[in-house]
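All protein chains but one are shown at their positions in the complex.
The block that comes next holds chain A.
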Amino acid sequence: MFFHKKLSHTITLHPSFLGPRMREFVTKRLYKDVEGTCTGRYGYIVAVVAILDIQTGKIIPGQGSAEFVVKYSAILFKPFKNEVIDAVVEAVNPMGFFADAGPLRIFVAMKMLPTDMKLHMDSNPPSLRSDDQKIEKSTQVRIKLVGTRVDATNIYGIGTIKEDYLGVIE
């Protein structure tokens, strides 16, 4: 799910930046620090929408650098267990298939597919087929997430299409 949320970030500027273009440096540093990052708590911070407030900078005693607390709003993307999401198939292999929903990679294992779905590795491209559906690279599928996993830089989803109204989107 995509969210629009207010967040806060602290930026430390070296004294050489404390001049007439200080605010510009603060905003540029915010974009660089925060956009494109991913955490378990907030999901992916896709883009900063607006800078809401830059508090007066505080000089760090003994260092000369200044600390700024910046309040901003951003577009966040965070997947949840039991959320239904549309995705694009990236690869089909004997374990199942991988699909991407924006920056999120989702894995759907063989046992999470309808029972009548069979793997065709020798077709070009490799595909999964049943009576009424064919899944191969670039197919659009509706997936229900059954779990998520977070590592240092990304979130991974685990999904199923074994329920009603899930699977290939016409």
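Structural remarks
In the analysis below, a contact is a pair of C-beta atoms (placed from the backbone, for glycine too) under 8 Å apart; a residue touches a chain by one contact, two chains touch by 3 or more; residues count from 1.
The criterion applied here is as follows: contacts and distances are computed from a predicted model.
A chain of the complex is left out here; the name its UniProt entry carries, from "Asparagine synthetase [glutamine-hydrolyzing]", "RNA polymerase B", "EF-hand domain-containing protein" or "Gamma-soluble NSF attachment protein", is "RNA polymerase B". From the options A:G40, A:G64 or A:P125, the residue with contact to the chain not on display is A:G40. Within the entire complex, the positions of chain A that touch the omitted partner chain are 1-5, 31, 35-38, 40-42, 44-47, 49, 75-78, 80-84, 86, 88, 100-103, 140, 142, 144-145, 148, 150, 163-165.
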